[in-house]
Each structure stands twice: as C-alpha cells, then as structure tokens.
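Pasting in a structure now, in structure tokens, and then I'll have a few things to ask.
For this depiction, one protein chain was excluded, whereas all remaining protein chains were kept in their positions.
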Amino acid sequence: MHLRFRLILPLAAVLAAIMVYPLAFSGWISVHDYRLDRIDDVAFEGIGNYAFILTNPPFWNALTNTVVFVFGAVSIELALGLGLALLLRRMVHLPNTARAILLAPMFITPIAVGLMFRFLLNSEFGVIPHYLAALGIEVDWFGPDLALFSLILIDVWQWTPFMVLMFLAGLEALPKAPFEAARVDGASSWLTFRHLTLPMLRSVILVALIIRALDAFKVFEYVYAITRGGPGDSTETILFYIYKTGFRFFRLGEAASMAFVLVAVVLVLVIALYVAMRRRPGQAP
Amino acid sequence: MTCIRTALTRTALAGVALTVAAQAAAAAEIHIIIEEVPEYDIVRTLTDRFMEEHPDITVTFDAMPFDAMRDRILTSSLAPSATYDVIIVDNPWMEQFARAGYLLSLDEMIAAAPDFAFDDFFEPLRDVATVDGTVYGVPYYNYALGLIVRQDIFDAAGLEVPTTLDDYVEVAAALTTDEMSGVAMQPQRGYKIMEEWSNWLFAAGGSLFDESGAIAINSAEAARALELYIQTYNDAAPDDSVNWGFDEALRSVASGRSATMLSYNWMLPTLNAPGGVAGDLAGNFRLHEVPGGQAVLGAWFWSIAANTEQTEAAWTFISWLTSQEIDTDRVIAGGAPVRSSVANDPAVWEAGFGEDYYTTVQGILEDAAPLATGIHAEEIIEIVGTSLSAAVSGQTSVQDALDEAAEGIERIR
Partner (left out) sequence: MTGRPLRYRASQFAVELTVAVAIAIVLFPFVFILATSLKPPHQVAEPGVWWFEASFANWAAVLLHSDVPANILNSLIVSLATVAIALLVGCPAAYSFSRFKAGGPARFTILSASMMPPVILILPLFLVFYHLGLLDTLAGVVVAHLTLVMPVVTWFLIGFFDDVPRELEEQAMIDGCTQFQAFVRVILPTVRPGLAGAGVFGFVLSWNDLFYALILTGGESRTLPVAIAGFWTFRGIDMGKMAVAILLAVVPVLIVSFFIQKHLIRGLGGGAIKS
C-alpha cells in the first residue's frame, strides 16, 4: 500500500470505530419522527424534519445569534491574540511567567467561567459594576441590547489565550533571515509586519481562525449558566436550541436534522474562508 | 433499528439472568438518582437508619444538580437495564415520563399496604403523581411557592403583608428605597420567570388553559398579571436584574438589599438559620401565602424505574422512607411537608419551626397548582417563559408576547 494510505490508516480506523455508527444513527434519526418518549413508534419523515426547521423562525434566530457571536468573538480574539503575541516576544522581564499567566483562562471549564462572570457582572453584587458605578458608569450587561455582546466578551476573556498560543508558536517558526534583511534595509516595523510577518503567518492565522470558529459555534455553557437564551430570545444559540429540542423536549429527529444543517452551514463558511485565504498567497488576510 | 433492538433485548435478557443468579447469592442493591438539595442531607441520614433496619438492602445515591438530572434519567431509562432503580421525578416531568413508559405503576404496591395511607398526602400532590388514574410516584417533598418577607421591616414601617396582587404591587413600590428594593424578582428566561409569574397569573384570576381546555394564556387576566409584573419589575426590583434567577434573588434578600421574594416555602429555615447565608439578619424572615392565595406547586416524587430489576427492594425503601413515622422525622429535621397528618402534628410544630410555619405551608399546599401539566409541560414552560422574558425586557408588548406564547403552545399541541 502507498505510504499515503498507510499513514492515514490509523486515523481512518479509529474514526470508523468511534464515529461511523453514531453519525449513521443520527442521520437515520434525522429523517424520522424520532421522539425519546416514543421510541417504539417511529415514523419515517423523509425530509419533513428538514422542511420544518428551515421554515421555523426560532431556528434561524438561533443560527443568526450564533453567527454574530462567532464572528464577533473570533475577530476580537484574533486581533488581541496577534497583538499580545507580538508584544510578548518583546518582553524582557519575566516573559515566561507572563506567558503562563496569560494562558490560564482557557483551562477553566466554561460552565465555571460562565457562573463566575454571572457574579462578576451582576448589577447588585458584582465587582465590575460596583467599581464602574464608582466612576459613574452604569451598564446593563445582561439586558436585551448587550447580553449577546457580554457573552462575546466572556468568550474573548477565555479564548484569546488560545490565539496567543497559536501566534507565539507561529512567530517562533518564522525564518529569521528575511527579518534581518528587512532590518538592514531599514524597513519600519509596520512595513515589516504588513509585508513579512502577516503573509508568513497566513496559514497559522487560517488554522487558528477555523479552529476557534468551529469551537465558538458550539457555545453553550455561558448561555446555560447566565441567560438561558434570554432576555426574550436574544442570546439563544444554536447548540442550546438543539439541546433543548432534543434532550428536554425529546424531539430528537428534529434536533438531529438541525445538527446536520448546522454542519452544512459551518462547512460552507469554513471552505469559503479557506479558499479566500489560499487564493491570494501574496496578500495579507 | 431492528438489529439494535434485538441486541438490546438480548442484553436485557442476559441482564435478567445475571441478576436472578446474583439475587440468590447476595442482597439487593438499589441505586437512586437524586437532586443535591438540603432535603437530600436529611434523606441520607434517614437512609443510614433504613440500612441498619434492612441489612439485606444497600442503598446508594447519585446526587447531582437539577440541570444534570433530566439528561441522566433519560439515558438511564433508554438503556435496556436501569442505571437508576429509583428516580426522583419533578412534577413537570411526571406525565411525560409515565406515558413514555419510564416509570412503574405503584397501584398494586400501594393497595397492598393499607397502613401506608396514601390518601394522607396533600391532594394536589397526589394529583400530580396520578396519570390516567394510575399512581407513578410517592411525594418526596414539596416546593410550593410562598411570599418570604423581612418581617422586621414590615413591622417597623407598620405595613401589612399584602394578600392581593394590587396590595403587593403597591407595598413593593413603597418599600423601595435607594438602599433596598421592594422585591427581588427572578425574570430569567424560561423556567424561572414562568415559575414566578404564574403566581401573579393565578392571583389575577388567569390560567394557562380554561376549563374547556382551550388556551387562555392571552386572556385579559393574563395581560393584567403581566402588566403588573412589569410595572413592579420597573418600580420595585433591583436595577438591571432581568437575567436574575433563584441564586441572585436569594442573595439579594439574604444580604438585606431586598425586602421580599417569592420563593420555595422551605427557603425560610435556610434564611433563618443562624450563621447561614443571611448572617445577622437570620431570624427576621417570615413566610406568608403568595398574594392572591393560590401558589404555584412544585414537588418531587419517588418513582421506580420501569427497567429496574430491583422493584421489591425499591418499594421497600420508598414505602419505609415516606411512611408516616419516618416522614415525621424527616419534616422535624427540616424537610418540606407532604403529609397532612405530619403537618398537623403538634409534636412536629414544636420540634420543627413552629405552628405558624406549618399552618402557612398547609395553606399554601391546599390549593396550589402546578405550572403546567401534560406531556408537553416542559416545553410549554419554555415557550411562555421566553415570551414573558421578551415582554419584561421591553422587546415586545404585553399582548404580543402573550399572543405569541399562545401560538407557540398551539403549534406543539
């Protein structure tokens, strides 16, 4: 067998063992009226579930909220992460300690982060509003206008460290010679960044963006811990909605079809991003 | 699916064979899923006594927070043989679980035990446990809502504790100052706001469904209840508390920042416990019936999983724990009453929290009604709870919100 396949074989075998059956099962469920409180009475639905969810406003609302969340959170994290990574490389005092501390937030389980910020941002006994009030600022963090944005900020707090880690690794892997040459030529640091660093980091940026975006699409715990999707349905996210439909309201068929639509939407977005960034090798993303 | 089901059956049969063999050799072991609440501490202590009296039965608990329970019960019930032999069931789940075949009928066991006096349990609780005339659960504890107030503040201001909705709205506003809110509300989307607002709905004379079973959530009474609720949120609740749930409201009352809250009747002993959450304020709290007099009923029930192989041991445990004698000890230790005879027992008043508390709890329980019933209860609560939250946060008008809730219920029925 060609080396190419021999290298893929272990992965293929493990994925087949642990994922084929669950995926096939959920595919089967998604075309049936499968309810957890009636599993002996399951009717074939065909595309019925899909037709229903695609015309169901709450599904679209949840999907829109999620896309806004992902776009907001990931772009802020990308900018902050890249900036911090560049700064960290210039640290002279205690760089290792600084890095270690900056990585800490991503090691707290999100449900705990959610509950922590529910307290930190509480209007009556939260520390942050307490000190903001001393400055004369009053913010309704979880009111209808800001709730989704507040969840984005929480995500930024927890996940910017991942971007920092990615870019530290990426910057470390850059060859030194072109930068020496640029320095000798007297290029400004902005020019160096714009025309050397950014293009050379392209694939790291792409990987970081996609991985973080995929993870952000699964946002669930912050919503669960703080707003439960409210006020109204302003922070209802897609995974929370799928969870409720499937596990709390028992309509697993509908939930599975939503999951497949979600996967399709995400795949299209990811491939579009991938193609857009690969097509223009000379340009910064 | 056929192949799966055959495999399931085969394993189930193997399981039965194994268990039969095991039972002959060793004693029974029952595994119980239970919510991590103060009641559980009491049950655990009592269970130690049970195991001393019944050395042949071992009881183990898997205690967890509320939000984890439904998922675990669901997966245990779908497995060929139960992870949990005994399940505690929340009232909105009862009908759905019973109809899905997750629970065992208790009729024969209750009938065979005349001393058990099932009729002694408060009627609204028995009603929840009964689906199509069959009993699926024995009441464990109630969490009907009451009005918890800082009695010292009312006394100092010379105010009467409100008994009607209009009084409540007025008093809550009157109590509100820069330092203190009149009422700590729980308008968090979904279950929380629905649980709280339903008391207002009942007080305004409204209901989810009318007597003929038609949807009544967008009635004039409901609209009035929601208008008053929103007015009170704006006038008398802490600022920016639109996402508050149980925890925030409790903290606000316990730390002296709010004067009243609608909450579970058994929160009273917690608040009044010396050295507890309320610090120096302990002892100043008192429980009253909710304004309007009809409260939202919540209750947990002991049920036996349909897929258990330990039916007998499970019933032995449940019927022991909920018997008049043991239930008396449970209530004295701070458990929420479910039996009329226990709540009326002067010995309980004396050893527990005083006659006044138990009389109030009885008054609450007599006509309390669940949030929602039927197999869609859980989803109805979510639908209405979402619309209410939208209205309270000013995203929709009162009537639009209620109409939307009515449409939502119509769609799933």
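Residue numbering begins at 1 within each chain, and the chains themselves are lettered A and B in the order written.
The criterion applied here is as follows: contacts are C-beta pairs under 8 Å (C-beta built on N, C-alpha and C of every residue); 3 or more make two chains touch, one makes a residue touch a chain.
Predicted model only: the values in this text are computed from it and were never measured.
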Touch assignment to the omitted chain, from A:Tyr50, A:Phe71 or A:Phe119, lands on A:Phe119
Of A:Tyr50, A:Phe71 or A:Trp157, the residue that touches the missing chain is A:Trp157
Of the residues B:Val37, B:Val171 or B:Leu262, I need the one that contacts the missing chain. B:Val37
Using the definition of touch stated at the top, determine which of A:Phe71, A:Phe149, A:Phe179 or A:Phe247 touches the missing chain. A:Phe247
Answer key for B:Thr75, B:Thr134 or B:Ser397 versus the chain not shown reads B:Thr75
Which parts of chain A are in contact with the chain that was left out? 2-5, 7-8, 10-12, 14-15, 18-19, 21-23, 25-26, 29, 84, 87-88, 90-93, 96-112, 115-117, 119-120, 124-127, 129-131, 157, 161-162, 165-166, 168-170, 172-173, 175-176, 203-204, 206-207, 210-211, 214-215, 217-218, 220-221, 225, 239, 242-243, 246-247, 252, 255-256, 259, 262-263, 266-267, 270-271, 274-275
Mind pulling the chain B residues that touch the left-out chain? 4, 7-8, 11, 35-38, 62, 64-68, 71-72, 75, 78-80, 83, 246-247, 250-252, 254-255, 257, 264, 270, 276-280
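Basically, only the chains that are shown with their structure count from here on.
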If you average the CA atoms of chain A and of chain B, how far apart do the two points sit, in angstrom? 36
Show me the residue ranges of chain A that touch chain B in the complex, using the header's touch definition. 28, 36-39, 42, 118, 122-125, 129, 138, 140-144, 147, 224, 226-234, 244, 247-250
How about chain B: which of its residues touch chain A in the complex? 1, 67, 70-71, 74, 78, 96-97, 99-100, 102, 187-192, 238-243, 245, 248, 251-252, 255, 257, 375-376, 378-379, 382, 386-387, 389-390, 392-396
